[in-house]
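A single protein chain has been omitted; all remaining protein chains appear in their positions.
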Amino acid sequence: MRAKVLVVIALLFGLHLALLLAGFVAPYDPTAQNRELSYSPPTRLHFKDGSGFHLRPFVYASTVVMEGDQAGSYQEDRNHQYSLRWFETGPSYKLFGIYELTVHLFEVNEPGRIFLLGTDAYGRDEFSRVLFGGQLSVSAGIVATLITLLAGSIVGIIAGYYGGWVDELLMGVNELFLSLPWLYFLLGVRAFLPLHLSTLRTFFLLTGVIGLIGWARPARLLRGVVLSSRNRNYVLAARGFGATDSYLLRRHILPELFGLLLTQAALLVPRYIAAEATLSFFGLGVNEPAASWGNMLSALQQYSVLVSYGWLLAPAGALVVTSVLYSSLAEVFHSRLKSHTT
Amino acid sequence: MPTHSPTYSSMGGSSESLLRVTGLCKRYTRGSLWRKRVAVAAVISADLEISRGQTLALVGESGSGKSTVARCVARIERPDAGQILMQGTDIAQLAVAALLPFRCRMQMVFQDAVTSMNPRFSALEVIEEPMRIRRETTDDRRDRARALMIEVGLSPDWMHRSISNFSGGQRQRIALARALTMRPQLLVLDEALTGLDVSTQAQIANLLIDLQAAHQLTYLLISHDLALVARLADLIGVMAEGRIVEAGPAQQIVSDPKHPATKKLLASAEAAAAKLTRITGASL
Partner (left out) sequence: MSYILRRVFRAILLSLAVSALCFLFTEMAPGSFFDEMRLNPQISPETILALRSSYGLDQPLAVRYARWVKAALHADLGYSIAYNMPVRPLLWSRAKNTLLLTISALALTWLISVPLGVWAANRRGGLVDKAVALGSSFVISVPELVIAVALLALVVRWRILPVGGMMSADSDAFSTLAKVQDLARHLALPVLILALCEMAIIVRHVRASVLEVLGATYVQAARGLGVSQGRLLFRHVLPVAANPAISLLGFSLAGLLSGSLIVEVVCGWPGLGPLILEATLSRDLYLVIGGIMFSALFMIGGNLVADIMLMAVDPRIRKEGADAR
């Protein structure tokens, strides 16, 4: 059991690290187009060639096989080999948006190309785009979760602690939000906000909207915990010693919320990542040329693309991996929470 | 129903009146914004008086209102009507800020030691809480907690142990230590011995007697167990349906009960004692 927990946490950590250092891990700029190499399949890594086994993998150049006038398919050009190099220089990028660097985790000498996950319609490296898209999608999920938990905490604590008409009013509003179909509501809100904004603004808009719509359920859960904590005898006793509200909240009630907050966070992040992806898929989220897992998947709405260029499903795979990891984490938190409160 | 004004005759000890309650009334309302509000009267009218160093026990069946009286006296609840005179000052309707100086003078010990302490706390944290609320220094708090633990019969080495690792009786001792932190004059013990096994009850009862002698404490003891109360109390007040129906010196009440409620309590206490004698072959 413990081993599973460690594996999950390690994988999650690795994932977030890779996304954080997307510029370093990705060999190419996500917006760099290679029109002559559009829809390339993933580059194959080879270890063996005519002269035997090499420890350092290499790739072959791609050439286009013409069928009549049109480009038919891609073939490996066995005449030209390019070895994989680690920690090489490549296109410049900004780490954390501040430091300008050129070192990448791995590179292949020009004119060789290493498209680990193939390319899209414009010849952009899918692997790099998945990494940078992940930066956007995952951070959107995390920021939106923070917003939701903040809003939900404030409401839940006020409603649960003060009770009375404040509680009734807040829970009435809460029920209103709970009874809305979230995606329809999300669309509705999105509809009335500007469609085309800069990526940064879109990001904040998206996370704000997603985060604020989802406050209802966490607020209700938190309120429940606050309510039951507030009436505990030890809180009454502390009141009997002259404790102020802020003391009671700080020492007795808030610590009870941590477990719940962690579990909720682990549950909400993947859901919000999915929400951003869905919105971007519909064209209501982040727009080209910025990459997000959602808008990368919208290219697959054309059935021809879906059928012929399966590697473009990579963002879907990334979404699955992220979601499953977070869900496992949530399960861990949840079982820990349960064992603590019984 | 005629309002029976109980009379208390002060017995020995100091005749200085520490606590005097007159006409206490407390109602609870059920309901919300949408439903009709239904008022349930927990305490209709209660009078009592305790002198310094005395023990007054309030007995009655569950629902008679005795716990509510205790909570009002300790100002955990605010009464709807009546006076609570604490050494001359009426604290019944005082605001939270004005109540602060009186918090030191009276403390409450709850029935369920388990729920009256935060299970995440250690013994030290529980005991020092009143001091912490008053912002005393860490060292002062620890020293005092150590002294108190010894006084209630616990080893101070267990200071950092989590509350959940203590037994019921030990937790009640911790609760007493916590109550004594502020050097109170009045202790309100709300069913503090209920739920403990007989031998632990006896130990805690003895501890209470010792502490009372050492610190000149005054006790307001709430219980439904008349037998236990007869041992500890100087005065007894019997509550039924929100009123005090009979009151007087302990011996008098036990030997010569007048009100049917008192008789009923006495009968069940005797039945319990008889059963125990039958089972153990010993007499209490």
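Going by the order they are written in, the chains are A and B; count residues from 1 in each one.
Going forward, a contact is a pair of C-beta atoms (placed from the backbone, for glycine too) under 8 Å apart; a residue touches a chain by one contact, two chains touch by 3 or more.
Source: prediction; values computed, not measured.
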(Q) Using the document's definition of touch, tell me which of A:Arg190, A:Arg232 or A:Arg251 contacts the absent chain. (A) A:Arg190
(Q) Touching the hidden chain in the complete assembly: which of A:Ser51, A:Asn79 or A:Ser179 does that? (A) A:Ser179
Q. So which of A:Leu19, A:Leu37, A:Val59 or A:Ala274 would be touching the chain we can't see?
A. A:Ala274
**Q.** Footprint left on chain A by the chain that the document does not show
**A.** 175-176, 179-185, 187-195, 270-271, 273-274, 277-278, 281-284, 294, 297, 300-301, 303, 306-307, 310, 313, 316, 319-320, 323-324, 326-328, 331
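As a working rule, only the chains that are shown with their structure count from here on.
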Q: Indicate the whole-number Å distance between the mean C-alpha point of chain A and the mean C-alpha point of chain B.
A: 57
Q: Could you please specify the touching residues of chain B with respect to chain A in the complex?
A: 32-33, 74-76, 99-100, 103, 107-108, 110, 112, 115-118, 120, 129-130, 133-134, 178, 182
Q | chain A to chain B touching residues, read off their complex | A | 165, 168, 232-234, 236-243, 247, 251-252, 255
